[in-house]
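Note that this complex is displayed minus one protein chain, with the remaining chains in position.
Moving on to subunit A:
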Amino acid sequence: MPETYPAPANAAEGVAMMRVNVKILRFDPEKDRKAHWETYPVEAQAGDRVLDVINHVKWYLDPSLTFRRSCGHGICGSDAMLINGRNRLACKTLLRDVAKDGGTITVEPIRGLKVEKDLLVDMEPFFDSYRAIMPYFINESPPPPAERLQSPEQADRMAHSSNCILCACCTTSCPIFWVNGSYLGPASIVQAHRFIFDSRDQATPQRLNIMNQNTGVWRCRTAYNCTEACPRDIPITTIIEEVKRAVMYQQA
């Protein structure tokens, strides 16, 4: 243990500050007919997250700003937003990656879902699609005395799809979902993949039938926006294509 610890660097000296204009698409259903842009000048560190900047706006500039956030560490999936034209989690996006000093960042609500207020959208249709794919383990055989075992290879098969946090970044970046809300969407298909390719699950035919419906996997036109948007780096298009092939070969 060292005798003395170095004094903490003075924040103003040690860390470069930057000024950014935060342009937020505001909508108050009680006052506004249409959404409108509102710009807030903010001083922040380059290493701050966009969530910090939006919190700053809410806490010190305009307390009426409404948005969802919970854990702030990219695991609860609450703060998906359209930042600089792309869907991202505000808590996983660093300011320096989306803005230069003196620059502007734009923040909009995610698309394709009804805006309730400012950045807060109605997630219910999204979770309805999630429920539609039977997101629960089905196995009617009597449980073994210990765990139902999987080989490492079998676990790898569903490793990517079980990483999903249901933030809706993918579904609301999909051009098909924007115009056709009945499409289950990439997030639900990823969740379905997690059970279809689970070696312990027994409802695969049922699940594939859900995927085969006209709201299912065939609506995907491989625009890749979901894969680009996923904050968990899930190869979503690859997963959807795997489900498509599973549906097709099941029928063959």
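Here, contacts are C-beta pairs under 8 Å (C-beta built on N, C-alpha and C of every residue); 3 or more make two chains touch, one makes a residue touch a chain; residues count from 1.
The working rule: contacts and distances are computed from a predicted model.
Enquirer: Pick from "Succinate dehydrogenase, cytochrome b subunit", "4Fe-4S dicluster domain-containing protein", "Phosphate transport system permease protein PstA" or "Energy-coupling factor transporter transmembrane protein EcfT" the UniProt protein name of the chain that isn't shown here.
Expert: Spelling it out: the chain absent from the display is recorded in UniProt as "Succinate dehydrogenase, cytochrome b subunit".
Enquirer: Using the touch definition up top, pick the residue from A:84, A:129 or A:191 that touches the left-out chain.
Expert: A:84
Enquirer: Please identify which residue in A:93, A:129 or A:225 touches the non-displayed chain.
Expert: Here the residue in touch with the unshown chain is A:225.
Enquirer: For the chain that got dropped from the picture, name the residues of subunit A it touches.
Expert: 82, 84-86, 111, 173, 175, 221-225, 227-228, 235, 237-238, 241, 244-245
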